[in-house]
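Coming up: subunit A.
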Amino acid sequence: MTRSVVLFRDLLIPILPLAAFLVNGLFGRWTREKAHWVSVPAVVLSFLLSLFVLKDVLSGVNTYASLYRWITVGAFDVSVGVMIDPLTAVMLIVVTSVSSLVHIYSIGYMHGDKGYARFFAYLSLFTFSMLMLVLSNNLLELFVFWEAVGLCSYLLIGHWYDRRSAADAATKAFVVNRVGDFGFGLGLLLIFVTLGTLDYQAVFLGAKAATNQTVDLLAPFGGKLDVGLVTLIALLLFAGAMGKSAQLPLHVWLPDAMEGPTPVSALIHAATMVTAGVYMVARMHPVFELSPSAMATVAVVGGGTAIFAATIGLVQNDIKRVVAYSTVSQLGYMFLACGIGAYGIAIFHLMTHAFFKGLLFLGAGSVIHALSGEQDIRKMGGLRNKIPATYLTFLIGSLSLAGVPLFAGFFSKDEILTRAFFAGDLGRVLWGVALLGALLTAFYAFRLVYLVFHGETRLLPDAAHHVHESPPVMTVPLWILAVLAVFSGWVGIPLIAGGDKIGHFLEPVFKGVAHVAHADIRLEFWLIAVSVIVALLGIAVADMFYRTRPAMPDKVASAWPRFYSLLLNKWWFDEIFDWAIVRPTRRISEAFLWKVADVRIIDAFVNGVGSVTQQAAASWRRIQTGLTQDYAMTVVLGLLAIVAVWLAAW
Partner candidate 1 sequence: MNLDQAFFLYFAAMIVVFSIVTITRKNPVYAVMALLVVFFHVAGLYVLLNAEFIAALQVVVYAGAILVLYLFVLMLLSVPREALGAAAHRRWPVYALVGGATTFEIALLLARSKFAPRPGPYPPDVVREMGSTQAIGTVLFTEFLYPFEVISLVLLVAMIGAIVLTKKWTPAQGGEEGR
Partner candidate 2 sequence: MTDLIQPIFQTAAWVVIYAFVPSFIVMNAVLIAGAFLTYVERKVIGHIQQRPGPNRVGPLGLLQPLADGIKLLTKEDIIPAQADRFVFVIAPFLSLVPVIMAYAVIPWGEPTTLMGVLPWLRVFDGWGYIPAAWNPFPLVPEKATLVISNLNIGVLYILGMSGLSAYGIILAGWGSNSKYALLGGLRSAAQVISYEIAMGLAIVGTLMLAGSLSLVDIVRAQESSFWYVLAQPLGFLIFFISGIAETNRAPFDLPEAESEIVAGFHTEYSGMRFAFFFMAEYGAMVIISAMASILYLGGWLPLQLPIPSALPAIGSTLAVTDGAVRAVNGALMAVPPIVWMLSKIGFFLFVYIWLRATFPRLRYDQLMHLGWKVMLPLGLANIFVTGLVILVKG
């Protein structure tokens, strides 16, 4: 195949979902219940094409092409282009595979919804945007689709916009993301101002040269605070990643985003969009690598979020919120890996997480579907036999999340822990934190399993009648994801077992990163053993709390009431934000912006323009006689004047 044919094939990957979006978006009125016949084939075809891309990349063929000169203003020159390397290939596979399965799953889950076609349209638009995000070859294109996936997230969280809570959650997600994106935008500006380009390759080359430059942040105020330019850029970019990937303290939107339909939670808020931050940090690693302090920030924020979200996850009662906090926590692990320079592992964990977390969300959705919308785990229990397929797949997902050996999550999480252990003093501390997080993870994962599927049923009587297993169109994607949640980890079997294929595969992308030598194989083995023991310990504790001695949780909660309420209220984050930001803003808006600025200044000006125009028109309209020949006369008079001037100026 010629180069252009290959390029065309690669471009079809995002174009197919886009076409599906256009068809369902513009003609949703007609596609209605048949909307999935448009969207599903498009996305599945994208997935198949992604396999070809993977094949090409495996044989060493990378692509870098500018397709279209987008903006040219002075020195500002941005093209729309694609870049395909191993990192992109992995992301393509993850995005298209999970997206395909979620599309198929949605056929069953969204059946009968009145916004069926709209849902599929947005889902396809999201897939398109996400694919373009990972395919782009420059930062501005990345940013545009970064915002586009945010938009899709907003639209899909608010899918049931007639529900107040859904609309509020959508707005919250959008606003919180803006905070991070503001930093991201500043970072892009700074890159352009400094390096004069936004193209990945040029930025990577230029960043190295700019290592020693500093910026005086307090210069406008007369102070002096020199910050390394690259550090500043990296931190600003990371701010964007924090917003998108729900890292402390910008995580507040993600649990609320669970107001959206569950397939959306699985696709956007677990498997793909929220990992865009991780992808971006990994993609921009040459910049981060140049700033040790930025790297440390990433690692600390990641580690902190990992443990912090896990603690909240321990006590939440909404099935989807537990999984959501788990997602926040796992994203923390990925950033932790990035922060210690283990980008390949971060991407590996991104991939396994996409599969097992997508599985958990879809499984949760299946439970909710079975219970006709019930989400409170206190009102579940004993579902094991009623919905066996969901139970089995959910169990596999939980095992994978908890890090039980041979399941996908084990390999990736364990590798993160190992790398952290070998990454200096800070790494040691973070290793400890992450290990604790792993314990909590195993605990809350199995808390969920036990509460939902085991023990006595606590269902409301009328709900218990309707419990039914989901249709095959939902369970088949679950099974596929379950298989992936087990085996996808095997491509990353640690080096001591002679594996780490994915590490090798991604190596060309991260070749500039200093490779941390594995100091001691025996030590590494012990580390693995410790993490396995921790995971099993967590499961055992959950078993004790929720199966063998069901009274324990209450006892523990009443022993530390303040701590319990702190966790239950999510460390009071929403309340703090409300008090510190939302209310002052409202007060200023009401007192000044509305009553003075808007009414007295802006309205007065606008009305003034209107009335002046009206009065002027009243007198000027008289020249509009309506007689065509008068207008012709004007033309001729104009001609007369022009020729006269010409003649006079001869």
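Convention: a residue touches a chain if its C-beta (ideal position, glycine included) is under 8 Å from a C-beta of that chain, and two chains touch if they have at least 3 such contacts; residues count from 1.
Regarding candidate selection, all candidates are chains of the complex that A comes from, given by their letters.
If you're wondering where the values come from, they're calculated on a predicted model, not measured in any experiment.
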Complex member touching subunit A, one of 1 or 2: 1
Candidate 1 partner contacts - residues on subunit A that touch it in the complex: 629, 633, 636-637, 639-640, 643-644, 646-647, 650
